[in-house]
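The complex is shown incomplete by one protein chain, all other protein chains being positioned as in the whole.
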Amino acid sequence: MKKIVSVIGGRTCNKEVEKLAHDLGKKLAKVVDILVSGGLGGTMEAVCKGFKAGGGLTIGILPGYDKKDANKHVDITLPTGLGLARNVLVVKSADVVVALPGEAGTLSEIAYCLQFGIPVISLKSWDIPGVIKVNTIEEAVKKTKQLLQKA
Amino acid sequence: MKKIVSVIGGRTCNKEVEKLAHDLGKKLAKVVDILVSGGLGGTMEAVCKGFKAGGGLTIGILPGYDKKDANKHVDITLPTGLGLARNVLVVKSADVVVALPGEAGTLSEIAYCLQFGIPVISLKSWDIPGVIKVNTIEEAVKKTKQLLQKA
Amino acid sequence: MKKIVSVIGGRTCNKEVEKLAHDLGKKLAKVVDILVSGGLGGTMEAVCKGFKAGGGLTIGILPGYDKKDANKHVDITLPTGLGLARNVLVVKSADVVVALPGEAGTLSEIAYCLQFGIPVISLKSWDIPGVIKVNTIEEAVKKTKQLLQKA
Partner (left out) sequence: MKKIVSVIGGRTCNKEVEKLAHDLGKKLAKVVDILVSGGLGGTMEAVCKGFKAGGGLTIGILPGYDKKDANKHVDITLPTGLGLARNVLVVKSADVVVALPGEAGTLSEIAYCLQFGIPVISLKSWDIPGVIKVNTIEEAVKKTKQLLQKA
């Protein structure tokens, strides 16, 4: 069974977060083969693009039924039609989750991680008791690698 | 179509929160006919008990498939088998949500309220930007009543 | 805990099936207090209308997020946003299910009944091994009553 990292974050993002997501994705691909995300635009698209540039395989778990909603860097598209209930699937697939800046949707996913006991690394995202706060991509990747070895 | 309030909170609770939930339930029954909750024990059970004592009808939206998991104050049991994805249903059913003390599960439900734009009143619960903080049952009930009139 | 009947059937229907659904609903209300349905139009609307005319309480479990999608005879609207996955909830809520004419959606619901072991009465609907075939409304209501007593 392959190890999986999920990256969560907003459906829209500014240039700075876009670069953060892309570079995170690219470096994560050096430590894990499979990236799961919500499969849409913004942060999700940037991290998928980076992860593929790094040589990884990307899975997008969509809220709707239309595969065309996936960003173009998603290799495997799962159109759930579950709406926001798909947030559970995005995090439960993962051995480790990395949270990037995002709003309430990202918060619901962090909350699910805490409830499931899935380790969640917060890189400039919500600061909720229980998350593993890091300040740089390098720290996020290093921490992901350590946690995957234990998973 | 009937107006609905959902009350969210922990699956276990101390005596103080149990009383808070019960008394909240009882008073909410004066301003709204239907209570939705997650249907299990702890805060959910206390609020259902109070709401029925106040003359209301209670709906429990369970994570599992067994109707017997519902607390005994649930009138209408919906066993979803959806696990934690049922959290979406608990809040989306509501015109107004009241959050009582709880942990990550409650946080995921508050986050969903914020994402859906459902007004969420926090009574000694999580303090997240966007929630309506109140300090007493009376304030919670008054605010619920106001919000239901707009819904 | 209240007993529940679910009635399943097509989203559109001809006049004959509309009358069948309406009359079934009206008579079911004499033997059970709560009707669950998918909450939309066609057969679902007709059965809700009849059930309310008979004095019962109707619950609509919607595939989408918009309460306005419910037909006007739904008292309690649960907008799941789960798409067709909500079919599971429609049948799992019930102690007994009655199937009216419908297409693939109705078939998926019958299949779920069989998988869960929920008794499913087929009134001019799919004839799948395991369903309880009846030919008239009276038989359907009588059989529902019997099965509810055992539930």
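In this document, chain identifiers A, B and C correspond to the written order of the chains, with residue numbering beginning at 1 in each.
In this text, a residue touches a chain if its C-beta (ideal position, glycine included) is under 8 Å from a C-beta of that chain, and two chains touch if they have at least 3 such contacts.
Because the structure is predicted, anything quoted here is derived from the model rather than measured.
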item: Touching the absent chain when the full complex is considered, from C:53, C:114 or C:148; value: C:114
item: Omitted-chain contact residue, chosen from A:70, A:84 or A:104; value: A:70
item: Omitted-chain contact residue, chosen from C:1, C:84 or C:148; value: C:84
item: Contact partner of the left-out chain, one of B:34, B:59 or B:85; value: B:85
item: Contact partner of the left-out chain, one of A:8, A:32, A:46 or A:88; value: A:88
item: Positions on subunit C contacted by the hidden chain, ascending; value: 82-85, 88, 103-105, 107-108, 111-112, 114-116, 128, 130
item: Those residues of subunit B which, in the complete complex, touch the missing chain; value: 65, 80-85
item: Interface with the undisplayed chain - residues on subunit A; value: 1-2, 4, 34, 59, 61, 65, 67, 70, 74-82, 88-89, 92-93, 116
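Throughout what follows, only the chains that are shown with their structure count from here on.
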item: Same-residue or different-residue interface between subunit B and subunit C, half as cut-off; value: same
item: Size of the rotation, in steps of 5 degrees, that lays the CA trace of subunit A over subunit B; value: 180
item: For subunit A paired with subunit C, centre-to-centre distance based on mean C-alpha positions, whole Å; value: 40
item: Whole-Å gap separating subunit A and subunit B, where each centre is the average of the chain's CA atoms; value: 30
item: Multi-partner residues of subunit A (each touching 2 or more other chains); value: 82-85
